[in-house]
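The structure under discussion appears below in the form of structure tokens.
A single protein chain has been omitted from the complex, and every remaining protein chain is retained in its original position.
By letter and in written order, the chains are A, B and C; residue numbering begins at 1 in each of them.
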Amino acid sequence: MDDVLLDVQNLKTHLPLEEGLLKAVDGISFAIRRGETIGLVGESGCGKSMAVRSIMRLAPNFADISGRVIYHPQEGDPVDIVRLDAHGERIRDIRGGEIAMIFQEPMTSFSPLHTIGNQITEAIRVHRTQDRKEARKIAIDLLGRVGMSNPSQRMSEHPHQLSGGMRQRAMIAMALSCEPSLLIADEPTTALDVTVQAQVLQLMRDLQDEFGMSILYITHDLGVIARMVQHVAVMYLGKIVEFTDVDSLFYQAKHPYTSALIKSIPKIGKKSRRRLESIQGAVPVPINRPPGCGFFPRCSVAIPGLCDRVDPPLVQVAPGHAAACYVYPEVAEAANVSELEGQGNGTR
Amino acid sequence: MERDDVILRVKSLKKYFPIEKGLLRRTVGHVKAVDDVSFEISKGEVLGLVGESGCGKTTLGRCILRAIDPTSGQVILRTHEDDTVDITRLDKKQLRALRKEMQLVFQDPFSSLSPRMTVLDIIGEPLWAQGVRGKALESQVKELASLVGLNTGHLNRYPNAFSGGQRQRIGIARALATNPNLIVADEPVSALDVSIQAQILNLLQDLQEKLGLTYLFIAHDLSVVEHIADRVAVMYVGKIIELAETEKLYLTPQHPYTEALLSAVPKPDPRLQEAQIILSGEVANPADPPSGCYFHPRCKYAEDRCKQETPALREVLPGHYVSCHFAEELELEGVSL
Amino acid sequence: MSTRSTVAELASPAELHYEILSQQQLIWRKFKRHRVAYFCMIFLVLFYVLAIFAEFFAPYGPFKRYTDYLYAPPTPIHFIDENGAFNLRPFVYKISSELDLNTFQRTYVEDTSEKYFLQFFTKGEPYRLLGFIDTDIHLFGVVEPGVFFPSGTDGLGRDLFSRMLLGARTSLFVGLMGLAVGFALGLFFGGLSGYYGGGIDMLIQRLIEFLQSLPTLPLWMALAALVPPEWTPIQVYFGISLVLAIVGWTGLARVVRGKLISLREEDYVLAAKLSGLSERAIITRHLLPGFLSYLIVHLTLAIPHMILGETALSFLGLGIQPPAVSLGTLLQDSQNVQTVTINPWLLLPGGLVVVIVIAFNFLGDGLRDAADPYKHL
Partner (left out) sequence: MLNYLLRRLLYMVIVLFLVSILSFYIINLPPGSWIQNYALELEASGDIVDQEELDFLNKRYGLDLPLHEQYFRWVLPLISKGDFGESFEWGQPVWPLIEERLFLTMTISIASIIFVYVVSVPIALYSAINQYSIGDYFFSFMGLIGLATPNFLIALVFMIIMLRVFGVTPGGLFSPEYLREPWSLAKFWDMLTHLPVPVIVIGTAGTASLIRILRAQLLDEFQKQYVLTARSKGLRERFLIIKYPLRMAFNPIVSGIGSLLPQIVSGSAIVSIVLGLPTTGPLLLRALIAQDTYAAASMLLMLSVLTVLGVFLSDMLLMWLDPRIRYERAN
């Protein structure tokens, strides 16, 4: 595992709210290798955004973060980002310089009062060069590379003068300005139209080939996942319930939630007026949630007395394929719940 | 294509929003949000209306319901009494009386339900407007609630006690309350979680089959539209550029924009990631559209003629309407399986 | 996928309250959680009661002059007497004054030889409670010839505490009166503007901008100069509240208009329209309830403005005129810095103004936070 870039181990982000403890991220582990694209997929409220914000130490101040996020720089010793001072110098070096981020809403992600050029060169001047002219040159070059026409004129324009797609291109240029080793993309195309989404997705693939960075891609859109990533982590209620390569995910999903999700989405080109297989119930709120598997109330294969009592751990159930579900004996074994199961049956 | 079971006939509908400028607020131009749109929907049919943001699909839906007044054109609705009425010519009073014939399902399940009313009052509002009161109202609402799969014991609750999917059921029940001839569903599932979308789509489909409903189904998600619609109309910058039976449109599109649109949809299958058609540029500005065919600056098949002549929507194959000069010559690809 | 903030994204508020609470109940519950505002509300309610029954709570009549006690400081209350014995019942000593013949200033000293116990429900100056109950019972007082001035006396030897209670009544209700007029104006113009839009809206908006660009006080002064000097105090009182309202309605009109416009844009209002509801039903079922809470908030925050306006005008001698009593006219007595420096208790009415205004502000803040029960989680 020499080529590991980022190693997330048992990351937890808990938010104490008035209504109770919100376990936004509740013990997730995964690793990203150099040059690899990992997808983090899940519905709203599953904690995927909070997870990446915790990795960048951009979670709210009152959030309680634990676990480890080991970052392995190209040169130098690995650092545990969770242990860093959230406003300190080291994390600021990493942010933007080594790990960059793009966000969902290209409109609100830019300050409307400053020019595009100002906001891009700012990042360059923090991490790469003090020289204004050089920073400007780098920025113009980048704007050209993300496919913006007339880049030097764009530099002096304000965000509201650009269309949504152009803004997202500028955002990507800004994120890539310091040639980060990891790009975190948080739903970067959700707010865009399909044809523009196709442009941006293609652009990101091309740029990855060119720059060779790793990408952590967050989305709720399985179509985007299928197109963009190599490995996928499926999140539900703050936990990763399945982790595998993208082909197995779509063809051999192991977790009931994943397979139900894949079956429930209408697929283009498969016109049929038959009913979709829907998942019953609603996505619960992760506040003061009861013990056991989060998917239990909606699961068609749930084992009462077991699934609603002990959280299933994420365990390898096939080569390179991990799932957190008791239908696999490996999981029950790892959780050491064989006696519990007996108890559960006994009480029924 | 004169059919006698037509519920809705839209003829040359236009909605122009004026652009005002200068010292005296003179009108210097128009945003042609809906620009000469014509189509019809038969009883029991689902017509899908797809397009990207700003193409005018929502405005079109609102004009048909006369939530906003169209600039010109006709919207002819067949009522329960088998009369045909041009909605654009009704005065306020007549319009209110006709409201029961057509209803809207909203996109946002949060903003479309008043936080100050109980679910009973929300679902019952169209009935209340018809003068139904008291016990009769309550029993009808109960019936509607169970029809859409809501717990009838929860009708005295407020919307804040319901999840997004349940709220959308409430909105659907409200739309069904007066047994309307036409339901306009404006992106009814796009605000919902992926795992909830299927529930609501299934519900809409079941209701349609059970009650013989007629939908104008507006959405930007082509896979959702394909799933539910009998025929699909594609809009681009205020105009319908292609209209055909769903299967034909998806398998053998005749307009280059439709082709590109279909190709751009990310397929949820890693083994089906063929090269996409990447359109250059972005959707034209409806306030200042290009000359000729609005799509020509982005069209890889465009020729000189496309820059000068605006193509009309014409029937190139039976029931397949396209506005492209070269529809017959082009060999376009649809979604392949 | 919405663009709400991270926390909201994780837990949409609607799904947190799996409870059967109406909006009003949610507002009330949230308001009660705002301790300070809740406390201020109770305080204000009590204070209004105090003001309504001012004559009963005041030990003396507002015009009763004790010529032996000009500028007398607040009378000290004692529990422990000159012998060090504790009395459960508070008492005051006899106050005697001496005139310093060099400075011509009076000094007051306690004469420990005579003490007067505080009594409840004493008979005193007769008055007419609520304007129709004739009585002479006061909540507390001391037997003549003892005197008890809880806040001292003014230059004419009148009990300041009693005058403050009566003055507060005038000021508090001028605020409400002005508000009622301003409310009507604001609701009317704001409603017209927001509901019809277009040309009417343009016109009213320009009018409001125009009024708001004028300096308030000179405008008040000019308008207050309109009130003829020969009017009776009651007429002046109405006149002043009218003046305050004429200047003050613009803010409310803006709130009403803005809220109406944003409510008209709400999907659920469109749904009502598409359900075939009449305009009137839409207004009464959706629009009015929709901004009622905002209206209350705005009104709460507008009352202190009215009170401050009255105080300022009366202080300048343009508002309520003596002998009528208001907090402003009471403060007029403190215009002379020399006098106030020697007799600082004359500033007490000012302190009262500050306390009342602060209480209204807290109350308004609490209501504003609560008015939108879904806004902050």
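The rule we apply is simple: contacts are C-beta pairs under 8 Å (C-beta built on N, C-alpha and C of every residue); 3 or more make two chains touch, one makes a residue touch a chain.
Keep in mind that this is a model prediction, so the values were computed, not measured.
Touch with the chain omitted from the figure is made, among A:G27, A:G47, A:G97 or A:P312, by A:G97.
Remark: the omitted chain is touched by one listed residue; of A:G76, A:P112 or A:P319 this is A:P112. Contact with the undisplayed chain is limited, among C:I42, C:V109 or C:L214, to C:L214.
Remark: the omitted chain is touched by one listed residue; of C:A72, C:A272, C:V353 or C:A370 this is C:V353. Hidden from this view is one chain, which touches subunit A at 53, 56, 58, 87, 91-97, 100-101, 103, 105, 108-115, 122-123, 126-127, 158, 160-161, 174. Interface with the hidden chain, as seen from subunit C, comprises residues 3, 5, 210, 212-223, 225-228, 304, 308, 311-312, 315-316, 318, 331, 334-335, 337-338, 340-341, 344, 347, 350, 353-354, 357-358, 361-362.
By definition in this document, only the chains that are shown with their structure count from here on.
With centres taken as mean Cα positions, subunit B sits 33 Å from subunit A. Shown for subunit C are the residues in touch with two or more other chains, namely 2, 12, 15. For subunit B, the set of residues that touch two or more other chains comprises 163-164. The touching residues of subunit A, counted against subunit B in their complex, run 43-44, 163-166, 193-199, 201-202, 220-227, 246-247, 249-251, 260-262, 264-273, 275-280, 282-283, 298. Contact residues of subunit B toward subunit A in the complex are 52-53, 163-166, 193-199, 201-202, 205-206, 220, 222-224, 226-227, 246-247, 250-251, 260-273, 276-279, 282-283, 334-337.
Within the complex formed with subunit B, the subunit C residues making contact are 2, 12-15, 17-23, 26, 266-268, 270-278, 281, 285-286, 289-290, 374.
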